[in-house]
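Taking it in order: structure first as structure tokens, then the write-up.
Let's look at chain A:
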Amino acid sequence: MNSTLGFIAMTALLAVPAVSALLLALRSSYHIGARLNVGAALLCLLAAIILLGARPEDNLYLRVDDFNIYLIVLNNLVSFTTSLFSAGYIGHELAIGRLTPKYLRFYHAMYQALLFSMNLGLLANNIGLLWVAIELATLVTVLMVGIYRTRAALEAAWKYFILGSLGIALALFGTILVYLAAQPVMGPGLPAMAWDQLLIHAKAFDPALLNLAFIFLLLGYGTKAGLVPLHAWLPDAHAEGPTPISAVLSGLLLNVALYAVLRFKMLMSANPEALAPGPLMVAMGLLSLLFAGFMFYRRGDIKRLFAYSSIEHMGIITFAFGMGGPLANFAGLLHMTMHSLTKSAIFFAVGHISQVKGTQRISTIRGLTATHPLIGWGLVAGVIAIAGMPPFGVFMSEFLVVSSTFAREPWLALPLVLGLLLGFGTLLWRLQGLAFGESQGANNPSPPWVNTLPMLAHLALVFIAGFWLPGPLVVWFQHVAALLG
Partner candidate 1 sequence: MALIMDYLVQGGQMLLMLLLAPLLTGWVRVLKAQLLRRRGPSLLQPYRDLLKLLRKEVVLADSASWLFRVAPYIIFAAIWVAASLIPTFAGGLLFNWTADLIAIVALLGAARFFLALAGLDVGTSFGGIGSSREMMIASLAEPAMLMVVFTLSLLAGSTGLTTVAHFMQVADVGLRVSLALALLALLMVAIAENARIPVDNPATHLELTMVHEAMVLEYSGRHLALIELAASLKLLLYISLISCIFAPWGMASVGEEGMVYLVGIAAYIGKLAVGGFLLALFETSIAKMRVFRVDQFLGAALMLGLLGALLLFVSRSL
Partner candidate 2 sequence: MHSLEFDIAHFLAGGMVVISLLLLYQDRLYALINVFALHSLALALAVGWQAYIQDAHHLYVTAGIALLFKTIFIPVALHRIIRKLGIHRTLEVVGGVGRDMLAGAALVALAILVMLPVTAGADALSREDLAFALAVVLLGLLLMISRHNAVSLVIGFMSLENGLVLAAAGARGMPLAVEISVAFSVLIALIVIGVFLFRIRERFDSVDMQAMDAFREERRR
């Protein structure tokens, strides 16, 4: 009974977005489109919540376990709030004629398609299916990044497309290698591509093949996760696409890519002879952290700025998971969650800002807290949160990340802390310019406060998480952290 309910929910997670994508592709009216979009996202969220209670039994294609369920819930939660935000945002874009109804229809359809592909990727119990899902997500986001048809947008889309496809290709090669490693042990056929099976037999796999596979997978999915030096597509894609998509990209898609990497990391650590994936991930994480810190300083575009901040935090998360151990993994999971919520909140704020100021250029945005208190202070809160200051959740996760290094590699704490400080300093430099000082440039009226509800909701969640985590969540994170090894 329970499992059938779970199965229904799981299918709903895939079917609802798929169907509504089709419907939205047909409907062009803004109101119906936006409502349907929100409704579908809400349904997915409900389905995800049901999944919390009711697990379907695994099959060779789809699977729900402790690890992906929380990402699924997070994913659908954020995509629901984002759909709320995008309703207001797109309305404004439509009003000022930046988007035509034709593209609007396209936008909504693609939004659902993206939701579908991400859910698929998270639910997939099959490395091939995972790969297909992520490729689909890439295609969809490429189309959405280019939706404004400006030269910059198209160029960003093009860059994203090429780099993304290359990443996809490398990931595919890695996937094939994993199969090749598994096939002699488990015989040909589907089971040799299913997570649960792979994990069971991983000990017997040929380590050399696994190593090779992991390199390709790390680079392939790492490209999607925006790890330096594979990050090049990320800033432009964030900057030029519609802001809701930036929010989804930063808040969710990166997580999905990282989730894929983690899955394979589990596989690696299940095999004693294979090389430990930790050092690679730690190195890439530190590199991303430091690099992003330097890049904040010279940014002129507000969305690109926060795109780099996403790179930084992906670096931190990768570092944490690379460090390994229950504490570090817990920190990584927590940081993943906090980053999704906070960063999407920031992008909501940025969306409002770019609409009220009519620009994304940092140099022309000043004194927001004076002119638009709500979104101005919202931005301040968001940036303070993402910079890892209390009373927000990121502080806790960063505390855990740093302290976890003392359990394994105390000396690594030093570069980590330096990177954090660097990023903080350069990011704050930008924030003060945006939020304080004499206001200048155009000042359109603030959006109705209802539109800022998603942002406020996210900030509230992060705020509460700053000093109190619900017990069940903790237990569950600890369980997952143990799984990750």
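The candidates came about this way: all candidates are chains of the complex that A comes from, given by their letters.
Assume a residue touches a chain if its C-beta (ideal position, glycine included) is under 8 Å from a C-beta of that chain, and two chains touch if they have at least 3 such contacts; residues count from 1.
Computed from a prediction, not measured in an experiment: that's the story for all the values here.
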Seminar exercise, completed: For chain A, the touching partner in this complex, picked from 1 or 2, is candidate 2
Problem set entry | Interface residues, chain A side, partner candidate 2 - complex | 126, 128-129, 131-132, 135, 139, 142, 146, 151-152, 154-155, 157-158, 161-162, 165-166, 168-169, 172-173, 176-177, 179-181, 183-184, 187-190, 192-193, 206, 208-209, 212, 298, 300
